[in-house]
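Following this message is one structure expressed as structure tokens.
Missing here: one protein chain of the complex. Every other protein chain is in place.
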Amino acid sequence: MKRYALFLGCTVPVRAQHYELATRNVAKELGIEFVDLKEGSCCGFPLKALDAETSLLMAARNVGLASNLGLDVVTLCNSCTAMLSDAQVKLKESEFRKKFTELGFTYPNEIKVRHFVRVLYEDIGVEDIKKAIRKPLNNLRIISHYGCHYLRPSYLHTFDSVENPHTLDELTGLTGATVIDYQEKKLCCGGSVLGVDEELAVKMANQKLSIAKNNNADVLISICPFCTVMYEDNQRKVEAKFNTTYNIPVLYYPQLLGLSLGLPPDACGLKFNRIKPDNIISKL
Amino acid sequence: MRLILCHCNGLINMPDLDFGHDVKIEWYDDLCKQEVKISPDEKVVVAGCSPSIMEGIFPDVDAEFINLKDHIFLMKHSLDKARTLIKAGIKKAKSGSGLKRKTFMIKSKSAAVIGAGVAGLDLTKALNSAGIKTYLIEKEPFLGGTVAKLDRLYPESTPWSHTVLPLISSVLKNKDIEIFTNSEITKIKGEIGDYKIQLKIKPRGVIDCNNCGACVSVCPVTVQDDGRIRKAIYTTNTYPNKYAIDFNNCNRCGECVKICPKKIDINEQDKVFEINAGAIAVATGLKFYDLEKVEEYGYGKFPNVMNVLEFERKITDGALVPKKVVFICCAGSRDNRHLPYCSRICCFLSLKEAKLVIDRYPDTRIFVCAMDMRSYGNFEYFYTTLRESGVTFIKGKPSEVMKRNGNLVVRVEDLYTNELLEIDADTVVLSGGFVPDIESFEKLGIKIDGNFPIFFESGKLGNIEMPRGIFVAGSAGFPAGVAETIIDSRKSAFSIINLLKKDVIESFQPNAYVNEDYCSVCKTCISTCPYNAITIENGKIKIRPDLCMGCGICASACPSAASRLEKFTSREISEWIKTATKPDDILALLCKWSAYNATETAAYLKIKYPENIKILRIPCSGAVEPHHIFEALNLGVKGILIGGCYPDACHYAKGNSKARTKEHILKETLNLLGISKDRVRLEWIGKDEAKKFENIIREMSLVIK
Partner (left out) sequence: MIDLKKADINFKWEITRQEGGEGLLKCFGCSDCSASCPVRYLDDRYNPRKIIRLTLLGMKAEVLSSPFLWLCAHCHACTERCPQGIRVAEVINAIKNYAVQQGYCPEGLKVQLNLLNNSGRLYELEDFDLRKRQRMGLPEIAKKIPDVARIFQFTKIFERTAK
């Protein structure tokens, strides 16, 4: 049994419970145990533009919570991953550490911060996941979306390849689905500018949705609640703006993996997806 | 001991000198013109003008120099001070163990040249014309190097046959030139003047050949050779004029053996050969940076993305007739993720390739993307020619190369217009940088870092007075065009000829050495040496005299005072300080490359500083030991000034920055001891900055109570 501290952040526990549910159920299937960081706060990323130090202290506090349990952190959101990783590095700087300590926080054990998908790839491994697949999703065409902070900045993540990412495609391929190979894997969903310039954010989201459509994707795979907000919650807006119809379901990777592990759609939280993944359920 | 004094043509006069019965005083009117006989094992004290001049007059003498002219007579300081300085010089000379003469015998009069490209060929030819037996070692089966793979030369644009073929024919059939193709150095022993080099001669496979080419027609293996397609058995139009098997790709099917009317042996074995050489030249030429590492440009991913060499060979082969080409300069160059330096020739290589296409296919659309077009010197005309030929230049570094609808697309922001461009093209040529041939140098026992240039003056290949007998020529030292390469190979030839004509070489430069009784092999010194002169042999620290430049940085860093610099040991310095300084004096320890010269400038410009300034000439500000400072303060010296070179201008690369680090630590220690930190100052003083020197001295005199 592998144990990790699960960090949820802001969006997942309130707006993306289906992601959380699928993650927990998939984890159980693959022999992963989570210890919940019940006192976990916002990772700090939303305030980074306001004051980087404040956001780093928030992130460091969350890293500290896991450190006190002596467990590596698993995150579900790309931005949380980058923010917490940044703090984990920052905690090695004495000046920052001093402020952190002054606030009464502690960091007794050096721990790692990784996204759940990276943990699946690195700690469980492609071979073991492959063995656990019970219901290959042979009929599906899938386009995967990595999102920015899963791999970038590479000085924090040192994982996969920024220019030619492959880990999520590899993991998606394990489910038996056809993985669409395309060039623009690095595209940003636009989530970060949604609050500043909605029109621009919608334009950014449209890029990948149109690639998905042109490639006849049945589903778009996301691993970050920010990206899902853009591709799923705002899909209607994108359609309206560009006068088109996409109707492409957006699933979190654990939801897809869960289905291929043989979990029932409810256990993967499929009924909570805004764009109903009926096409998937019917093809199961 | 002899005290040799110079009147400096009437300037210097000191009556009634007496330094005890064992000091023999000799006066000369003008040492610049008079001859003084000094035996090689004698230690003397010379008082006269600037040490930098006297070092030239007594190049091979173990002497302690005292600058009476600039520090006393032009300054109008007292004869008392002069006597004190002479006394201090005598004490210093007496307390030291003196210089060890370093001697190397030049036993072998032959030279080994590694690499038979333009540099190696030209060097071999030059050495041969001076009567030097030369071994020319080439790792490929054919002579000619990178240039022989090209259509035309850089930067002349003439076909390579104009230069390379005459060079090749000049080294053939000459009893004093021995050529080894398909050969590599495997082992090397010895030192300057006597290197034993073991060669591995790899099998050529083709034993006897009449160039019928039947073998090629039956060979089933196709090989990609820098943009050309050939078989695993092949030839080139250079030398030797016979086929060779590329055993890295050969599948040993034996078809060629069957069809050959002469003789092919695919089971031929490596041969070992030993040569003896007094000097070695590294002429291994250009080494391309691995462009697959520049992932965003898609080299290795898209077949139509290629490097300049592949492009040139494809064009001239007729295998590629492009309609639209984009050149990307600085692909992986001037880039901290790849090569931080500029490889100098790549901008121009792009221009050369662009012209190559236009000359053949004038309708080709050509774009050249460059952050800065570095067309130095007369190459600017070539740049103009290309613009006039219709080539579009874009200022900016492309972000990526993509594929869209079967075409390549280059995305770049054009800094001239501030607009984002997407250029579609059928061919993208990456003008990448070049890397030092670390492997070849390593085989010769030379550690180099990943940076250019590698000149022997930079210390990597020994110091100027005492080279280690290994030289570099052409692009192995720094990427260069053919003209520059030939100039460079002639320079190396000069150094090699100069070396090999001697039977023995000697050096009188002070060296660092290690007192093994004190050394705890903590290895601190190893990391401080700018010249990698310090190694561990049989568990003991050893400083190589042929690499040591005498900076003294290692000695000042040694925690157990085991590492020392000749003529600059703690004992000598202590004796000098004790004798030369009085309480209330200011001791100035001045770097001989900058701050010390400022005091001479002061003398010429009649910029006066007070009598109580006692100046000691030191090799480098980084050589000052904290121990010296404490000793001087103990003696009651009022203040200590350490003068060094400005940042990044240290003669020994990083001595001054080490001095700065030590200064911080020293000041903290002084603080702990309750000594005012104002009493010690480290200043950068340029050779002409007499005024600055005077100001600092004045400030120190005022501040220190």
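Should a chain be cited, it is by its letter among A and B, assigned in written order, with residues numbered from 1 in that chain.
Criterion: contacts are C-beta pairs under 8 Å (C-beta built on N, C-alpha and C of every residue); 3 or more make two chains touch, one makes a residue touch a chain.
Note that the coordinates shown come from a computational prediction; the quantities given were computed from them, not determined experimentally.
Enquirer: Among the options A:L30, A:L69, A:I133 or A:V193, which residue touches the chain absent from this view?
Expert: If we include the chain that is not displayed, A:V193 is the one touching it.
Enquirer: Touching the left-out chain: which of A:A5, A:I32 or A:L57?
Expert: Once the missing chain is taken into account, the touching residue is A:L57.
Enquirer: On chain B, what residues meet the omitted chain?
Expert: 296, 330, 334-338, 371, 395-400, 411-415, 418-420
Enquirer: In terms of residues, what is the contact footprint of the unshown chain on chain A?
Expert: Residues touching the hidden chain, for chain A, are 8-11, 13-15, 17, 20-21, 24, 36, 38-42, 46-54, 56-58, 61, 99, 102-103, 148-149, 152-155, 162-163, 186-188, 190-193, 195-197, 200, 203-204, 207, 269.
The rule is short, and it goes like this: only the chains that are shown with their structure count from here on.
Enquirer: What residues of chain A sit close enough to touch chain B in their complex?
Expert: Within the complex, chain A contacts chain B at residues 161-164, 183.
Enquirer: Could you please specify the touching residues of chain B with respect to chain A in the complex?
Expert: It comes out as residues 295-296, 301, 400, 402-403.
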